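Quick one: the structure is below, and I'll ask about it shortly.
Moving on to chain A:
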Amino acid sequence: MPIVKIDDTDFTVEKGTSVLQAALANDIEIPHYCYHPALEIVGSCRMCLVKVEGMPKLQVSCNTFVGDVPSDKKIDGKYDMVVSTQDELVQQEQKNMLEFLLLNHPLDCPVCDQAGECDLQDYAFKYGNAHSRFEEDKRVRPNEYLGSQIVINHNRCILCSRCVRFTREISGSSELFVEARGYNSKISVLEEKPLDNLLAGNVADICPVGALLSTDYIHKNRIWNLDKQPSICQDCSVGCNVDVFHQKDQILRLTPRENHSVNKFFMCDKGRYGFHRFEEIERLTVPMIMSEGGFIETTWDEAIEKTVDELNGAGKGIAGIASPFHTNEANFMLGRLVNGNVGTLPPITSEEINYPSGFRISGDRSPNRHGMNDVCPSIVDDFASAVERKDIRFLYLLDDGIDRELNELWKGMLEKIDFVVVQSYAMTDVSKCADIVLPGQAPFEREGTITNDMGRVQWLRPSVTTKGESRPDWEIPMLIQSKHAGVEGLTDVSSVMNEMGKDFAAYSDITFFRLGDQGLPLNGKAEE
Partner candidate 1 sequence: MDFLGFVIICVKVLVVFSATMLTVLMMVYAERRVSAFMQGRLGPNRVGPQGLLQPIADGIKFLMKEDIIPAEVNKPIYLLAPAMLLIPALMTFAVIPFGSTITLFGREVPLQVADLNVGILYILALTSIGVYGLVLAGWASNSKYSLIGGLRSSAQLISYELAMGLSVVSVILLAGSLKLNVIVEDQQGYLLSWNVFKQPVAFLIFLVAVYAETNRLPFDLTEAEQELVGGYHTEYSSMKFAMFFTAEYANMVTAAALTVTLFFGGWDVPLLNETSMGALGAILSVLSFILKTAFFLFLFIWVRWTFPRFRYDQLMKLGWKVMLPLALINIFVTGGYLTLTSLR
Partner candidate 2 sequence: MATIVKSYEPTFWDRLYLPALAKGLAVTLKHFFRKKITIQYPDEKYVPPDGYRGLHRLNKYPDGKIRCVACEMCSAACPADCIHIIPGPSPWEDGKERFPVRFDIDLLRCIFCGFCEMACPEEAIELTEIYDFSNYTRDDLLIDKEGLLGVYELTKDTNYYSRPNAGQDSEALTSDKF
């Protein structure tokens, strides 16, 4: 394997690796704009220039590859390539390139939403000149809508063409192109074909400056005010890795997080803007008991006592409804509570979309069907007839929290059962059928593991604090069960995972520590 020397340090790299990749992989910073690991290399920004020994001019490191050199031609008898990123010439060129990029770039960082995570701002600070020699008037163009969700500020654009390549290579829809040439060139769309595909939000993320902006986040806040929490998107069964940006328990935006086993670098707009769903829901924060006429608020102790009483009275006639929207831990505790007598609500589906780059938006809108099936193996498909057969008197329903219309069959069934416990975070149609409602957590409040449709277990971390008196979803069935059986309860979600591992071999060695932020594959172990 070739040996490359970058700034006095030797690295052994794969043949065909670019210098920029080799440097970035080893925490050597080379400034770059147009290079994006998911996109074709164009080498247009000229920011990643490095000095390569033996080459007369500076080279763009993103498009210079390390190869095997015959042993007699190796530099110092050892190296296949010797690169300097700190050379005086390189530093001067970086200054010059930044001065060019900043010729027409407005100094409106206070107004710009990219400020704080802007590559141009960072590099100008780190590598650039403090002053510009440009005395002419700057080129000023009005903002334009490229699609319903994306605005372009042409003044800030540095024409790296990441967005153009994204629409060509990843979404395959090719809406964006560079219009005109030279001084007049700008990113543009055709009037009859705006940037409205389901991946459009990604162009705002990959834009290294504040030129492409998502209307959802524009002028909302400053990036340094927000807390960033790695999490998992819960809007389909792909389970894209995301970063949740939130402030004061309010989510402001989601951005994709790199995970090459799941979503690579991107996420779809359904997931990206999906968190707004939870802003206007009728949130449940206290336990409620149905009495004549409506729900009455009650305390947890009372609610659990009543549930346990009913559970004792029902004897063997108990069943549960697991939910593919909940974590493995919640479903596992529910399965334990009802002795594996589990059904599920009708699934929510939409059309599956596949992009040429391999990016996929699943048709199954629930994030954890795979995991639910793993930890509740005896799920009955035709639950309604099973209820008839078994004389069910007590039903514990783990609600999806999705606002849906129940069909007549389900409604009739829920009415017929003596006592229905619904654990939910929203006042959905299902919750309204309950005799007692126990408030659980909303999606970004949950902690636990979820398994995506490819059998990858991922760590779902809480991004915002739990509202009101709501309790963790795994804790509520656990409390009821431990009171019912008269045993000591589990104390935290890790101990639930431990218990789960004892019952289901596929999950036996899964811990938060091992999952990390990239997750672990089950490799089909659950199906065996």
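We take it that contacts are C-beta pairs under 8 Å (C-beta built on N, C-alpha and C of every residue); 3 or more make two chains touch, one makes a residue touch a chain; residues count from 1.
Criterion applied: all candidates are chains of the complex that A comes from, given by their letters.
Everything quoted here is computed from the prediction, not taken from an experiment.
Chemist: Taking the stated C-beta criterion, I'd like to know which one of 1 or 2 contacts chain A in the complex.
Modeler: Answer for chain A among the listed options: 2.
Chemist: Note which residues of chain A are touching candidate 2 in the complex, please.
Modeler: Going by the criterion above, the answer is residues 108-111, 115, 143, 218-222, 224-225.
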